[in-house]
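Rather than the whole complex, this shows some of its chains in their spots.
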Amino acid sequence: MAGTPTYATPPGFLGVTRQDASGGTGIAGIPMDIGTTNRAGTRDGPRAIRAASRMLVDGAHPGSWVDPAELPLADLGDFELALGDIQGSLARIEQQAAAIDHLVALGGEHGVTLPLLRALRKKLGAPLGLLVFDAHVDTWTDNFGQAYAHGSVFYHAIKEGLVDPARMIQLGIRSPVQREVWDWTLGQGVTVVTAQQFHEAGPQAVAAQVREVLGTAPAYLSFDIDALDPAFAPGTGTPEIGGLASWQAQAVLRRLGGLDFRGMDVVEVAPAYDHAEITALAAAGMVWEYLCRG
Amino acid sequence: MAGTPTYATPPGFLGVTRQDASGGTGIAGIPMDIGTTNRAGTRDGPRAIRAASRMLVDGAHPGSWVDPAELPLADLGDFELALGDIQGSLARIEQQAAAIDHLVALGGEHGVTLPLLRALRKKLGAPLGLLVFDAHVDTWTDNFGQAYAHGSVFYHAIKEGLVDPARMIQLGIRSPVQREVWDWTLGQGVTVVTAQQFHEAGPQAVAAQVREVLGTAPAYLSFDIDALDPAFAPGTGTPEIGGLASWQAQAVLRRLGGLDFRGMDVVEVAPAYDHAEITALAAAGMVWEYLCRG
Amino acid sequence: MAGTPTYATPPGFLGVTRQDASGGTGIAGIPMDIGTTNRAGTRDGPRAIRAASRMLVDGAHPGSWVDPAELPLADLGDFELALGDIQGSLARIEQQAAAIDHLVALGGEHGVTLPLLRALRKKLGAPLGLLVFDAHVDTWTDNFGQAYAHGSVFYHAIKEGLVDPARMIQLGIRSPVQREVWDWTLGQGVTVVTAQQFHEAGPQAVAAQVREVLGTAPAYLSFDIDALDPAFAPGTGTPEIGGLASWQAQAVLRRLGGLDFRGMDVVEVAPAYDHAEITALAAAGMVWEYLCRG
């Protein structure tokens, strides 16, 4: 082990000090959290995920053997938002995301994924494939009266044509849900793998299903940390029991080599409910899997 | 999503405001905890489980498609107890339970199950079948000198003829135990599935075994939250490692359709040792599985 | 001690089950928190304050000898809000507050005080006197771009003529502040007692000053829990060291007999940062002081 001891790692994600993302991957925090419906506080997610990532600085991924220290990573800091204003914040997020070639976003609530998909959709000129880890389908038409909160992100993404529902798959779904929301989601062509289905099929089979649904066209990865069980990710606002273990998520991600991901986010980390950084570690670990993918 | 945002859900279980259980299911807290032998505080279980249940208010069960909002549920508040007096409390619990058609009880310690079984036994005129999730057999003859504490509930239930041992099955057993207690339990005809046996057989096989043992005659479900591993349920008084994941318990419960359960309890939630409500969420979730069973 | 043991107190504030406030005092939660600027989560304040109030149910105030059980109290539940929408929420809060004769509000962030003052101002037809406990002057013209967030509540209250600055006094002020904000506040005629001044003068002198500033005309009490030191109130979003002890706040409140308060609020309790309910206990205790004032 060389360099700075783990506990004194500089504050950027993976200790990165480079702040210019051109030609590489830009990591940015998006501390928006005013559209959440249960426990609050994902605004503190970016700081916590960056801090927890210090555990992953020193060495290569023991599978792909990619060493993130050799990747062209930059930590861009946090996006500017409109305090207390959802629509204003979504607009600013889209604008800032548009300026980055390859963005990895640290939420913040799941609502931030919508403007990220809008920006990517414009760049690509075509709908994206979408892999979602989540406990919730997030295709509600509204959230107790609010159209643009965290439970509606994929309703809008589908309605706006940002993603191709036939190339969209959700893993870990298990919350209570209205039958009409469920039927609408499947009716659009989305593939839903419930947590119970995941547990029974095992990650190998699930990874194969993901590969089949996504194909090789451009895709996006959105990882809502509540896909993991509250035992593995207590630090989140809308926890649901019966979820995934972190090794299961890793086992899927490690089998997605060759897919054409154009960006990712990890969202819904609420550090005030975390313990011993385990949720932030899981979030940082999923980004690390993405960055070090084969 | 309609109605009140999750964080402002009214304080009854699942936000229920109805307080009359006639013709439906009554939910009641039983905050008795003076017969515990290690960590204290299950008296706060009912309050915590009710609060955590807010996550399950909005939508149907994504398996049975039962929507608890359409069920005839009432929250009866907490039972009256005799402070600092085990025997007095057991008598009061039995009396109050006898007045309710279909009771779902939120403990409190496991000792509260005994008067609930006594009340049901009187109503039915015959011993009940019994499905228990637990880390402990709870068939000790005494608890460091106390006959009616949480480790003896099933010793008394069997001795008093409240349950039919041949129709009794325990899942998740793993604590240290005296050989004679173990032998007595099996000698009575009880089926014991240890946590290790559960992990190896898988929930599908275990559910089949439960169905076979319980049959279709009237039965009762007692869910001691310490059946779950401390990772999934830290907020309990006598935790034992090597336990079940919450998805495993769900996977069993979802395969028990058609069985004739006449009541249930979830016990041993000690919120002072919980973190981010994960234990209370698991307890609320098991009640929800029961209420939404097919 | 009679009735229900403390740990099983019903969920209303002080265990109150009455829900009709006509002719008495209505207690309501206002779980709005989207205009906060540092740590999140005051949406959970009402639930936590109600739960903590169980410690104050049984007996009279050992000073005024008022017994809250004999007061005409009602717990009205939580106000409806517009999720993720500050202006919409302020409008709804004002509307609901207008319908209540005498309101005690449990926040929520300090932003909720503005519509409460608007409603009262309309009822009275004249500006109110105002006693504020707070670490911050809350007279900023904006909050990182947002006009109606928690740091601007008294800027608007003064500009809108809701309060009479000459009859307004703030206790416990100590945060960093721009000199122009400070000067504007004092320039309006507001009396500011810093935390250091309070510690040196003692509560007796401060209470006399409060009486002099407020006079006997109608007044309002707004208690931001961050007036207390983080040692006494860790569960808040913008903590500042050097604050008041809870006994000091009590000592002031107990010397305000005969003043004509028309309502009060306690705000900025963020339970995710609380420990062992001490912040919620302090908040409940300040409401209790108000209700039991001589």
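Each chain gets a letter, A, B and C, in the order it is written, and its residues are counted from 1.
To be clear about the criterion, contacts are C-beta pairs under 8 Å (C-beta built on N, C-alpha and C of every residue); 3 or more make two chains touch, one makes a residue touch a chain.
All of these numbers come straight from a predicted model, not from anything done at the bench.
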Subunit count for the whole complex, all chains sharing one sequence, 3 displayed: 6
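Here is the rule we go by: only the chains that are shown with their structure count from here on.
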Whole-Å gap separating subunit A and subunit C, where each centre is the average of the chain's CA atoms: 39
Per-residue overlap in subunit A, given as positions that touch at least 2 other chains: 37, 39-40, 143-144, 273
Complex contacts: residues of subunit C adjacent to subunit B: 4-5, 7-8, 10-11, 29, 31, 43-44, 46-47, 50-51, 77-78, 80-81, 83
For the subunit A and subunit C complex, residues of the former touching the latter: 33-35, 37, 39-41, 43-44, 82-86, 143-146, 148-149, 272-273
Parts of subunit B lying in touch with subunit A, wherever the complex brings them together: 1-7, 54-63, 65, 67, 204, 229, 231-232, 245-247, 250-251, 254, 275-278, 281-282, 285, 288
